[in-house]
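A single protein chain has been omitted from the complex, and every remaining protein chain is retained in its original position.
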Amino acid sequence: MEIALKELARLVGGVVSGDESVVITGVAGIKEAMPGDVTFLAHPRYEKFMQTTRASAVIVAPGTSGQDKPLILSDNPYLSFVKAVEFFVPNKNNYPRVVHPSAVISDSAKLGSEVAVGACAVVEDGASIGDGTVIRPGVFIGRDTEIGCDCLVYPNVTIREEVKIGDRVIIHGGAVIGSDGFGFAKDGDVYRKIPQIGNVVVEDDVEIGANVTIDRATTGTTRVGKGTKIDNLVQVAHNVVIRENCILVAQVGIGGTTEIGKGATLAGQAGAVGHIKIGDGAVVAAQAGVTKSVPADTMVSGYPAREHGQAKKIYASLQKLPDLLKRVAEIGERLAKIEEKLKG
Amino acid sequence: MEIALKELARLVGGVVSGDESVVITGVAGIKEAMPGDVTFLAHPRYEKFMQTTRASAVIVAPGTSGQDKPLILSDNPYLSFVKAVEFFVPNKNNYPRVVHPSAVISDSAKLGSEVAVGACAVVEDGASIGDGTVIRPGVFIGRDTEIGCDCLVYPNVTIREEVKIGDRVIIHGGAVIGSDGFGFAKDGDVYRKIPQIGNVVVEDDVEIGANVTIDRATTGTTRVGKGTKIDNLVQVAHNVVIRENCILVAQVGIGGTTEIGKGATLAGQAGAVGHIKIGDGAVVAAQAGVTKSVPADTMVSGYPAREHGQAKKIYASLQKLPDLLKRVAEIGERLAKIEEKLKG
Partner (left out) sequence: MEIALKELARLVGGVVSGDESVVITGVAGIKEAMPGDVTFLAHPRYEKFMQTTRASAVIVAPGTSGQDKPLILSDNPYLSFVKAVEFFVPNKNNYPRVVHPSAVISDSAKLGSEVAVGACAVVEDGASIGDGTVIRPGVFIGRDTEIGCDCLVYPNVTIREEVKIGDRVIIHGGAVIGSDGFGFAKDGDVYRKIPQIGNVVVEDDVEIGANVTIDRATTGTTRVGKGTKIDNLVQVAHNVVIRENCILVAQVGIGGTTEIGKGATLAGQAGAVGHIKIGDGAVVAAQAGVTKSVPADTMVSGYPAREHGQAKKIYASLQKLPDLLKRVAEIGERLAKIEEKLKG
C-alpha cells in the first residue's frame, strides 16, 4: 500500500510542512522506522530521535522545532498516528467467520451472522453471540450470557453465566468475567459463603486486558461503563460500578461496591477500598492506596492517598526527616544551655 | 417459591418485629429489592436506604432504629441473609452430572459417582476425582492429582500433577495450582533452575479466586488450610503454609515458606516477604508490606508494616511534616538570635 504524504495528511487530520509528494508505504515507531515509513512524535522525551530516525516523514504538533524531514502538523499527533496505522495495517479482527468443528455449542445458544467460534471454545445453554463477533479458541461462555456485535474475545477467556457484554468489546486472553464476588458471613470461627446471585454488565467499546478478573455482584450488577479501558491483571470486585471512559492501568484493584466516576484514571498498581466513590475525572497515581472517597477532578497519590500537591510536598519532605531529627535534638541542647544560663 | 415472614425468620435464626404474615418471594440487596423481597442491613452505611427500599421486610440487628416495615431481628443479620439466599436461590453447583464426550480422561484416572467433567477438560494418568465433584470445561488436572468430593472447579483452571484437593473446595476460573516454585541457584551470572519436587495440599472447604496462583513446594508441601478463602489474583509462593479459616483479599502476595496463622486476614494488595510468620488472628491492612513476623492478634499496616495504632499516628503526622520543616528552620533562626544576644 502506498500513499502520497499530502493525501495521508488529509486522512489523519493534519497539514504537510515540507515535500508533499513523498510516498509513504508504512508506519513504525520513531526508533524502528525505515525509509518509506511515517512515524510520530508525541512525547518530548523522544525529540532527540528526530535527528536520527530513518522515517520518511514525522507527524508532530505544530511548533515542533524545525527539521529537514517532511512533517505532518497535527493538533493531536498521537491520534493522527492511530489513523495512519489504521490505514496501513489490516484490522486485527479479520478472522475467518467460521465455527470450528471442535467448538462445543449448546443447541439453545444463538449465534448471529458472521460469527467465528474457535477450536475447543464452549458456548453453553441460552447464550447468545451477536453479529460479527469473534470468539477465539478455548473461550468459555456460560449459560444465558449475552455478547454483543463485533466483539473480539481472545483465547482461554472465561465468561460465566448471565453476563451481558455490549458491542465492539475486546477481551484479552485469560480474563475471567463473572466469577463469584468475595463474600462470606462469619459463623463462629468459620466463614460461610454468601451466594453471589448478581451479574456483570460490560457496556459498548470496553477493552479488558489479559488475566483481568471482574466479579459478579452479590445481588444486582457489577458494571463497566461504555468506552472504559482496563489493562492486564486488574481486579474489579463485586458490585463495583465503573462509569464511562475510565482508564484502569495494570494491576489496579477496586474493592467491592466502589464507584469510579466518568473519565477517571487509576494508574498502575493503585488500589481503592470498598464502598467509596472516586469522582468524575479524578486521577489516582500509581501504587496509591485510596482509603476514602476522592472528589471529582482531583489527583491523589501515596498511601494513604492524599491530594497530589500535598502528597508531593510530604514525600519531598521525607528526605529531610533524618536530618530534621538531628537538628531538633541539637536545638534542644542549645535551648537547654540558654535556659541554664538564664536561670543562673 | 414463597414463605411467610414468620416461617422465614425461624429458618434464618431470627424473630419477627411487625407483621409476621407478610409473604416473601425472593431476596435482594437493599437498593435492588422489589416488593416481595426480603433484604438486609448489615452495614450502618446503608441505614439511609431503610427509608427507600421497596423490600417487604428487612433483616436487621436488634436495636436498629424503628421502621414501619416488618423486620427480622437477628444477632448476625449477614449470616441470616445468607440463609435466606440459600433458601430462595438454587445451588450453583447443580450442573448435570455427565462427562462430556470431548473431555480427555486417562484410562488410569478414577472418577467417583455423580461426577461432571466439562467439554475439553483433561484429566491425566492416575488422577482421581471424588463423588459429586464438578469439573467445568477447559480444566486441566495433572497426573496423580487427587480432588475430593463435592468440589466445583470453574473453567480453564490448571491443576498440575500430584496436588491434593480436599472436599467442598471451589476453584474459580483461570487459577493455577501447583506451578513450579520460583527457585534458582546462582551459577556465575546465570540462574539455574531448582527442580520443584514438592506438592500443594488444599484442605476442605477452601475457596480459591479467579487467576490465583499457588506454587508447589521446592520439597515438602505448600498448604492452604481448611476453610481458608482466597480472593482473585493472589500469589502463594512455594512452601507457604496457610492455616485454617484465613482470608486473603485480592492481589495479596505471600513470599516463600511464610506461615499464615489460623484466622488471619490479609487485606487487598498486601504483601509478606518469605520466611516469616503472621500470627493467629493477625490482620494485615490493605497494601501493607510485611517485612518481619507479626504477633498473634495484632493488626499491622503501612510500609514497612508496623502495629496499626503506631502506623496510623505516623501517617497522620506525615501531613504536618512540610510545616514542621519550616517551623524548625524558623526556631533555629530565633535561637541563633538569642544566642547572639546572650553572647553580646
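The chains carry the letters A and B, assigned in the order they are written, with residues numbered from 1 in each.
Note that in this section contacts are C-beta pairs under 8 Å (C-beta built on N, C-alpha and C of every residue); 3 or more make two chains touch, one makes a residue touch a chain.
Since the model is a prediction, treat every value here as computed from it, not as a measurement.
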Seminar exercise, completed: Out of A:25, A:64, A:102 or A:293, only one touches the absent chain, namely A:102
Exercise. Among B:25, B:64 or B:179, which residue is in contact with the omitted chain in the full complex?
Worked result: B:179
Seminar exercise, completed: By the document's definition of touch, the residue of A:145, A:179 or A:269 touching the omitted chain is A:269
Exercise. What is the set of chain B residues that contact the non-displayed chain in the whole complex?
Worked result: 102, 104, 120, 122, 138, 140, 156, 158, 160, 174-176, 179-180, 182, 184-187, 189-195, 197-198, 211, 213, 215, 217-220, 233, 235, 237, 239, 251, 253, 255, 269, 271, 273, 275, 289, 291, 303-304, 306, 310, 313-314, 316-318, 320-321, 324, 327-328, 331, 334-335, 338, 341-342
Exercise. If the missing chain were put back, which residues of chain A would it touch?
Worked result: 27-29, 31-32, 43, 45, 76, 78-79, 81-82, 85-86, 89, 92, 100, 102, 118-120, 136-138, 154-156, 170, 172-174, 205, 207, 209-211, 227, 229, 231-233, 244-245, 247, 249-251, 263, 268-269, 286-287, 302-303, 315, 318-319, 321-322, 324-325, 328, 331-332, 335, 338-339, 342
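Quick note on the criterion: only the chains that are shown with their structure count from here on.
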Exercise. What is the distance, in whole Å, between the centres of chain A and chain B, each centre taken as the mean of its C-alpha atoms?
Worked result: 25
